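What you see is the complex with one protein chain gone and the rest in place.
Per-chain numbering from 1; labels A, B and C assigned in written order.
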Amino acid sequence: MNHKQRIASRVARELKDGDIVNAGIGIPTLVPDFIPDGVEVFLHSENGILGVGPFPEEGNIDENIINAGKKPVTVKEGASYFDSASSFGMIRGGHIDVAILGALEIDETGRIANWAVPGKPVLGVGGAMDLLEGAKKIFITITHTTKDGKPKIVKENHYPVTSERKADLIITDLAVFKVTSKGLVLTEIFAHSSLQEVEQKTEGAFTIDPSLKQTN
Amino acid sequence: MNHKQRIASRVARELKDGDIVNAGIGIPTLVPDFIPDGVEVFLHSENGILGVGPFPEEGNIDENIINAGKKPVTVKEGASYFDSASSFGMIRGGHIDVAILGALEIDETGRIANWAVPGKPVLGVGGAMDLLEGAKKIFITITHTTKDGKPKIVKENHYPVTSERKADLIITDLAVFKVTSKGLVLTEIFAHSSLQEVEQKTEGAFTIDPSLKQTN
Amino acid sequence: MTKIIDIEKAVSLIKSGDTLMVGGFGLVGCPLSLLEKMEEADLKHLTVISNNLGEPGKGLGKLVLQKKVKKGIGSYFTSNPDVVNAYQQNELEIDLMPQGTLAESIRAGGAGIGGFYVKTGAGTKMSEGKEVREIKGETYLFQEALQADVALIKAKKADRYGNLVYLKSARNFNPVMATAASLVIAEVDEIVEPDDLSPEEIVTPHLYVDYLVVRGGDGNES
Partner (left out) sequence: MTKIIDIEKAVSLIKSGDTLMVGGFGLVGCPLSLLEKMEEADLKHLTVISNNLGEPGKGLGKLVLQKKVKKGIGSYFTSNPDVVNAYQQNELEIDLMPQGTLAESIRAGGAGIGGFYVKTGAGTKMSEGKEVREIKGETYLFQEALQADVALIKAKKADRYGNLVYLKSARNFNPVMATAASLVIAEVDEIVEPDDLSPEEIVTPHLYVDYLVVRGGDGNES
């Protein structure tokens, strides 16, 4: 497993049988591959699908079935299609159990930034804000640092926040944090990493769960 | 023809090919029987039907197809069913060409009252207010007087108005009035009546169209 | 994971004091088996959001006669004389709304819309106490969204996931009510295989539906 797969695999273990899950672009799209046996989740795509299935085999693509990242997908038994207003009614109305999203940054209170970069023209917002307001739980999947090694978990976001609403869980390639009303709590460290590495690469404050675990 | 049929027959001649028409309970339900050949209109029922057909023959009733008056109806070719929110979206959104409604009273500016009687508990409003706000044209069908001979076209409504929005056309068993920004204009008198009778039985002010016609 | 439960179990999920949404226009599209089973339950102080309150002795009408209903929120209660009577005896509170505003406020409740503006009722007695706003030169009234603890709805068919399709004009308020309650129980005529419903024809996707009951074979028509 590469680090993206490791993140996806760890998120997948948080999902419960019957969950309605919206998985954003990037790492979240890998999550379905790792859902444990006996757990059935239903993937919602905000362009109007409930019941997204695996990516299609080459040569078996139906161009009229795409996900929110505009990639061809398939649908599973029990799937349905609906219009965009209905789809976002589901999201804002609290009918999505979990949204799994990427982020540019997360501050130490759990607020995420994932839609705009200062100094660049902001020409896209898409469905991220709706998901952050409406989904019952928000799981954030990120690499712990940027490509040039800067921490993504920061004291204060440099980028504009996507919502005042905080994430519930942050899963990086190094560690897992719960977001609580008192701030971030480190609950797990991946086996290949260490508390020292996590502390070094995290700018935002966090506390350590007394039952801190090593995870795979 | 009795006087209700006469009213319905006269209203029917106002309808244009392709019109989307919502016909309320009472006299308006008779209108479809009188639509001229070559004119196809589509009847909307606010409980969620576009394309209402004639009343069914006895023994041929489908209890799951009813109109807004809760009477069994049929549907025609090209009909569709939709939910109540969609149906009133059509109404408020200006997608109904003509609403044909009854009334308790109409004042001399063309404002109608058809939902509440002072001193009695008001336990029903239904879809009348929505239709009065939303339909492109409002045709009012009434008997000229109440059962005990009181004028229904009055100076000021005794009953609470259904909307500030005025009707477009009033068709009684005696006459036809256009509603203009300057008030009511008498445009037609039925053959069995007379200007004298209309003047006698109308309380609200009206002017007489220079090309006043006799109608059947 | 199955959503199919029996009617008794479904009714046991309703508590005294709950706010219920009940589908139907008159008795058409009304979950009559669920309502009938509610007659036997020890329930009181219910607030009912429904276009009508049944007919005399039928559907919600029976629950009104049993004084289980504290308040009715809807659009047209005149057609049931028992409701008029209960209101006049101060046994029933009434909150009346134009039918379109009722339908829209339920949809809003299910779609994360806090409130909205409609022209319907502006300048009439229905606007008393309501906030008014000018939008593009026209007068609108503010209406807050409606939500409920439980929605009892009626559909034609469900698959085991809880996807629903409706029959003819029995659709009416059911699809919007399916979205606006914490607990949604759908009474259906039949459970079909998932393959029997095409993904395009599903009106209520399964994420809205918590439980399914099959209409009792008791001769009731719905």
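Here is the rule we use: contacts are C-beta pairs under 8 Å (C-beta built on N, C-alpha and C of every residue); 3 or more make two chains touch, one makes a residue touch a chain.
Because the structure is a prediction, the values reported are computed rather than measured.
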Self-check item: Chains on display which the left-out chain touches in the complete complex
Solution: A, B, C
Exercise. Determine which one of C:46, C:165 or C:213 touches the chain that has been left out.
Key: C:165
Quiz item: Which is it among B:90, B:161 or B:198 that touches the chain not included here?
Solution: B:90
Exercise. Return the single residue from C:37, C:62 or C:119 that touches the missing chain.
Key: C:119
Exercise. Would you write out the residues of subunit A that touch the absent chain, in ascending order?
Key: 45-49, 62-66, 70, 75, 81-85, 87-89, 91-92, 116, 121-130, 133-134, 160-164
Practice problem: Just the residue numbers, please: which parts of subunit B touch the chain that's not shown? | Solution: 17-18, 20, 40, 42, 44, 50-51, 75, 77-82, 85, 88-96, 133-134
Quiz item: What subunit C residues would touch the chain not displayed?
Solution: 104, 108, 111-120, 133, 135-136, 138, 140, 144, 165-168, 171, 199-201, 203
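One rule holds in what follows: only the chains that are shown with their structure count from here on.
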Quiz item: Of the other chains, whose C-alpha centre is the longest way from the centre of subunit C?
Solution: A
Quiz item: Which two chains does the highest number of contacting C-beta pairs join?
Solution: B-C
Quiz item: With chain centres defined as C-alpha means, what is the inter-centre distance between subunit B and subunit C in Å?
Solution: 29
Quiz item: What whole-number Å value describes the gap between the mean CA coordinates of subunit A and subunit B?
Solution: 56
Quiz item: CA centre of subunit A versus CA centre of subunit C: separation in Å?
Solution: 35
Exercise. Hunt down the residues of subunit B that sit against at least two other chains at once, touch-wise.
Key: none
Quiz prompt | For subunit C, residues contacting two or more additional chains | solution = 107
